[in-house]
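All protein chains but one are shown in place.
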Amino acid sequence: MDRRDFIKLSALTAGAAGLAGCGHPDHQLIRFLPEESWIPGVATWRPSLCPLCAAGCGVMARVMEGDAEVVRNGRTGLLRMGLVKKLEGNPAHPVNRGKLCARGQAAVQIVYHPDRIRQPLKRRGERGTGEFEPVDWDEALSTLAARLKQVLDDDPAGLAWLSRPLRGGKRVLVERFLATLAAPAPVYFELFDESVLRWANRLSFGREQMPTYTLSVANYVLGLSADFLGTWNSPVAQAIGYGEFRQGRPGRRGKFVQVEPRVSQTGANADEWIPIRPGTEGALALGLAHVLLNEARRPTTAAGTAGERIEGWLQGLPEWTPEAVAEQTGIEAERIRRLARELIAHEPAVVIAGGAALAQTNGLATALAVNALNALLGCVGALGPVRFTPQPESTGLAPPHRTLRALVQKILSRPESPVKLLLLYEANPVFATPPAWQVAAALDRVPFVVSFGSFLDDTSILADLVLPDHVFLESWMDDVPESGTEPAVVSLAAPAMRPLHNTRAMPDVLLDLSRRVGGRLNEALPWKSYEELLRARFDALARRAGADADAFWKQALERGGWWSDNGGTRAAAPRHAAATTRQIRYQPAEMDGSVEEFPFHFLPYASQAFYDGTTAHLPWLQELPDVLTTAMWGSWVELNPQTAERLGIRQGDLVDVTSRHGTLQAPVILSTGIAPDVVAMPVGQGHRAFTRYASRRGANPISVLAPLEEPETGALAWAATRVQIRRAGVGRLVLFSGGLSRFPHPEER
Amino acid sequence: MEKTASRINDDLLRPVLETSPRFYLAVVLVGLVAALGFVAWGYQIWNGIGVAGISRPVFWGFYITNFVFWIGISHAGTLISAILRLANAGWRRPVTRCAEAITVFALMIGAMFPLIHLGRPWLAFWLFPYPNERGLWPNFRSPLLWDFFAINTYLLGSFLFLLLPMLPDFALVRDRARGWRQRVYGWLALGWEGTPRQWHRLETAMHIMAVLIIPVAVSVHSIVSFDFAMSPVPMWHSTIFAPYFVAGAIFSGLAALILAMALLRKLLHLEEYLRTEHFSNLGKLLLVMSLLWFYFIFAERLTVWYGNDPAEMAVFRATQSGPYAPLFWVMVFCNFLLPVPLLTIPRLRTIASTVVAALGVVVGMWLERFLIIVPALAHKFLPYSWGTYAPTWVEITITVATFAGMVLLYMLFAKLVPVISVWEWKVGRHPLAEQRAEISPAVAKTVAPEGSA
Amino acid sequence: MRWRRLVLRLFLAVATALLTLGLLLGWWDSAAMDTDGTRQASPVFTPERPSLGAAVRDFFGIQPEPERQPIAFTHKVHAENRIDCTSYCHTGAAVGPVAGIPGVKQCLICHRTIATDHPDVEKIATYEERDEDIPWQRVYGYPAPAHVKFQHAPHIRAGVNCSTCHGEVEQMTVAVRAVELNMGFCVDCHRQHKASVECIACHY
Amino acid sequence: MNAIYGVYAEPASAQRAVEGLRAAGLPETSLLVLSAEPWGEYEFGAYRRHSRMPWLAACGGFLGGVVGFALVAGTQQSWPLRTGGMPIVTLWSAGIITYEMTMLGAILATVLTLFVSSRLWPARQPRLTDPALADGFIVVGASEPPDHLRAEIERRLREAGSEGIKTVPGSAC
Partner (left out) sequence: MSRRWGMVVDLDRCTGCEACVVACRAENNVPTVGETEAARGRAIHWIRIERYWEGEFPNARIRFVPVLCQHCEAAPCEPVCPTYASYHTADGLNAQVYNRCIGTRYCANACPYTVRFFNFFHPVWEKPLHLQLNPEVSVREVGVMEKCTFCVQRIKAAELQAKAEARELRDGDVQPACAQACPADALLFGDLNDPDSRVAQLARSPRGSKLLEEVGTQPKITYLARLSWSGDGEDR
């Protein structure tokens, strides 16, 4: 006799039976006819691409059947459809070989974000108030087509395109769309777009692209402020290489030295961490080169054209003695000599400069110095740690920051803006530009702004018409990774799932527009959909590779793209640039703000969770504890404990960070890994409007940056601002760890 | 002063037979506060235990402090009355029932906390080993299951230990009262007549129960300490915890007893029955326990400090000089520095001073339980996951409500039953009472006659 | 005596207040049904059955009336036409964890042409026109908080035939819960067949 | 039950009454003594026969212990789940529950024997009671006295100094 019988015997009262009646009839939503048939509970894997940074990792999306609440011609109901549950690296893809970074893993939340724009919106209230009213696609597209025709009739120069740097099919489509309309070239903008390093590589090695650091063949890595294991260049490829660099080769463990003003997530892994005064990394590179050229008797010609670019290189860099460099950088001369000796002793060694090092007014000179140093060490080339991924198409870009400022000047130059119609796609310049650039003011002046964004962020909130794009898992994607692999790669991915909301892919909208506008646009863009455009590109590739088009396309769809299978041999050797004899003279970095009034160097850095703010709207990343400070859901200012003591500031106090261009407030975190005269802050928070998880949360360091730039490329020197710190009360920190500095159990061997 | 039997009856039964309006007012007021506790608990069940202040890594807070505190309070009652009965101390007669009542009510309140602190209290029945078609049983290796058995045994034991001597008193009221009281007490008296056979059986039963209840009481608070000692948390995992908790329990129980007796003496005008030597005797016991408590805490902290294990030292420093230091020193003051002088100097040992010492000890012992649980959980082995704890209004309301609940139960008990056992008091006044002690005749001969009651 | 009347009145007031609160809760408890029929009323109080009524009905084994199914599907007729369970309808059973209930598409594989005049088959056609699927009501299922992960495929591979757990469905018209699939049933069967009775065999 | 009894203020007079009744040949079983407090030091109040309660308590305890251990060991064996690297049934963790159940058994046995031996259970009415008991008087008398002795008993009771002789009507008890 168990519990059930026991209770049955004693509980057969009328009351219980009476209650039986008041159950509730099951009322449910109607259920739509599913389009695809799914085996319930069994997962399928479909290739896709991660859209979150320039590395362009290949992704495998795990798709399982589930019930989604969708709206179909006016009725809401449940639709049994394939839903992406998780993203994992595509094991076959040469860039990330089955791995992903933290942001890549969190990208799946973009698809199901509660604040995603579900159908086209038309601005109703004042611009920037964020009041929109839903409108259907036909009306939206017809108004846009009408505007476009009107602009084309008046003056095609009135059309402007602003987006993040595009690659592959999208770039071809957009550039051909604008070219046929005789409109100005597209303006690309990205905060951390490393155009300085591309230009330096063009000057040093004739290749205007980011280098591929294959750490697995390196024996010694000297990092100069480059966060190459966190967010810089192709972090996943570099992290895979780092794993082998350390423990992948039995008996051979590489040494890694990091030189930077603040211990970054990458610097934390260094065997030796050396502080340096911000902006002087180039001087250190030249000092090392000096030691190699003079004391180690390395011939100046060994560096080839990379060396010739540096003024004084052929004479052996006489004025860059370790003592002179020590005075500039703050690193003892003897240590510089030792580093130089180690560079030679641990062949092949590689020097990686990036991030804040190149975000100075002398960024180009620094990059050239490092390129020359690498060339001198002989580590640049098909077999060395520094390689260049062969690019099927030209990768040259007009320097983004300069073209954006030119566009803004153009708009603000005349009282009535010459730009009549602005198309915005996946770019948030209002958030990611210094106030002095006045991008918001310029956008206000443009009569009609159209945004293709899936979310209302700081920039798309100013739009008049929002045509929500499919999210990356719902659309056809292709990409040509610039770095991170040896073989040439053209990634390709079909949509992993059907669109969840009433959205359309941006390329398809452009093609639809070109049909509505008709005329020569129609002939220039013959494809009916973006899939056709990609198919055409891949057919061309198949012809070049001499393979059957259909099989080639099918295999590319299955594998997640095309890459030349013959592995590393094909890595392109550096071409020798035209022998222009222009030389660059290394100048000390120019900082904005006087030392007396603004005693601290301000160092915004790309954090693992937010990179440049584009992923701040994902709850997983907001709640991801920053690895060094364990802070979540907000922003903070890192300060040296001794400096804090001197200023009477305690952990968690609110401080005013003031520069010549603005001020912000954020709580302080004391960190023993930052120089006394440097103040650091993560980029990514402080959005005025960016979905429920990121709106009005934390402070935006870019809002206090000075508009200094690297003269030759016009790139923003975002690490060249000086600030003043003043205590402003008690702030609120959300820390995951109550932790202490010391680890109680010595694990070190 | 000679007290005729009927005058004694009148004095002791007056609270039972007549009820003044102030009693109703007091019941409603205290009942309201107690009800607030239930409202707070309902709010917590409805919204999730997150409304309480506990978080990671301090998963136990006020609730388990209250649990240990109230189970501690319950120990003095039965323990003291049992020991005094076995020792046949004449002055125990007015004290035993007050003490046993504290035990039962404190246990009832304490036993509620294992339910209140649960994340899903509606599944608490899984703690009970009932046969079910799943074939699942509770895990008897868990100290929480030992708690379940120990507290239930102790509750049942001390309830019966309280009930048995009340039977003659119920019969007394049954014989005197009229109307509904006569029927109710008639029912409660279980047909007690008062034949010598019944008296002898009752005394033998009380004697055996006294012998049994002491080890049960000691085991209950040892098991409550095993809840902490069994887990490898720094400054929890130590062998001293069982005796330390039992000493602490008797210590706080004694204090509660003194407070209760002082209140009864004041409110029910039992000055002749609860006289100063009762308070001084209990005061001496309190002094002994204060010294014993200090000995235990010194022994534990010396061992930790001398051993210098990094994890344990983190907790040690947190209480000695860290964020919990003020509470720690308040506890030492309340448990040792306040009671010892008050109770050692005879001149100072008046009823008022004993009550003040007892109040200090009750507060001190609540803090002691808090300082055992929270700092140790906040500073475990990996410094990365250290945390803090701050109670919310829910926990505070429930804590206050438990004190109100205790007072309410005690007032209702004093209304239902004569707080001083009438027949024991009368036996105490028999001139020849002491020759033939209640212990079985064999022992009686060996016991030398004591001073009269 | 005045006090006693006051206390009595106070007691009555509290009692009525509690009663109304209880009724309010009762109403709110059954009214706050979520879209898919599971009760989302209290985010916290997560008993195993959606509402008190459902729990009592389930306890006494009172079957929900068959006509709540949108179509009175007769297993008997289909079984006679030698259509076994997993070939057309419950295709998931042999392959994955969930057996799956056939929708309009599977029915129309045959009923596009066969017995199109039968009223129930016409119902299928109307569903198809309205671009809706058949809203079948689940007969078997585990309460959400039980976190049971039942896998059909391994059981079928192990040779357990459908009637063991679902009763003689081929004799039934509308499927009715014939076997009480409680934990005791599963554990005994696992013990007989030496299958794992680890908790995480089914709860993870 | 019909009884005849006297009410005595002093224990000494109650002792005399009892001896008187015994002298009158009243069988021990029908001798009736009631008091509101135990008079163990007087012969009439003392009850010499040893009670088997301690042994019953011990048996109850033993039984409780066995049940406790059986419960713990049996349930752990019925579905052996390994925890903490411990063996399934160990004396260490089973011992505590066995101990608790032993004590519970002992307590219950004691109380049960008390209730049974003193014929105490809820709502049972006492065979005889008298308001005077409450005021500290001792009742001495005879229950179901043989008729021939009734007069003798009454005389003896009054002789011992009873405050008043009361009889309870002859209701069959």
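The first chain written gets the first letter, and so on, giving A, B, C and D; residue counts start at 1 in each chain.
Definition applied: contacts are C-beta pairs under 8 Å (C-beta built on N, C-alpha and C of every residue); 3 or more make two chains touch, one makes a residue touch a chain.
Because the structure is a prediction, the values reported are computed rather than measured.
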Chains on display which the left-out chain touches in the complete complex: A, B, C, D
Residue in contact with the excluded chain [from B:23, B:59, B:159 or B:187]: B:59
Touch criterion as defined above, residue of A:119, A:143, A:269 or A:294 at the omitted chain: A:269
In chain A, positions touching the absent partner: 41, 64, 66, 68-69, 83-89, 96, 98-106, 108-109, 111-114, 229-230, 235-236, 239-240, 242-243, 246-248, 253, 255, 263, 265-266, 268-269, 271-275, 338, 341-342, 345-346, 500, 608-609, 619-625, 627-628, 630, 632-634, 640-642, 671-676, 692, 697, 732, 734, 736-743, 745, 747-749
Touching residues (missing chain, whole complex) on chain D: 81-86, 93
Where the missing chain touches chain C, by residue: 43-44, 46, 145-149, 151, 153-154, 157, 196, 198-200, 203-204
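Everything that follows uses one rule, which is that only the chains that are shown with their structure count from here on.
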Chain centre separation (chain A, chain B; CA means) in Å: 65
Centre-of-Cα separation between chain D and chain B, whole angstrom: 29
Chain D residues counted as touching two or more neighbouring chains: 79, 81
Interface hub residues of chain A, defined as touching at least two other chains: 2, 4
Which pairs of chains touch, using the document's own definition: A-B, A-C, B-C, B-D
Complex contacts: residues of chain A adjacent to chain C: 2, 4, 7-8, 16-17, 19-34, 37, 39-42, 67, 69, 72, 77-78, 80
Chain B contact footprint on chain D (complex, rising order): 32-41, 44-48, 51, 53-54, 57, 68, 71-72, 75-76, 78-79, 81, 83-84, 86, 90, 93-94, 96-97, 99-101, 103-104, 106-108, 110-111, 113-115, 117-131, 133-136
Interfacial residue positions of chain C with respect to chain A in the complex: 26, 30-31, 33, 35-37, 50-54, 56-57, 59-60, 62, 68, 91-92, 95-100, 103-105, 127-128, 131-135, 137, 184
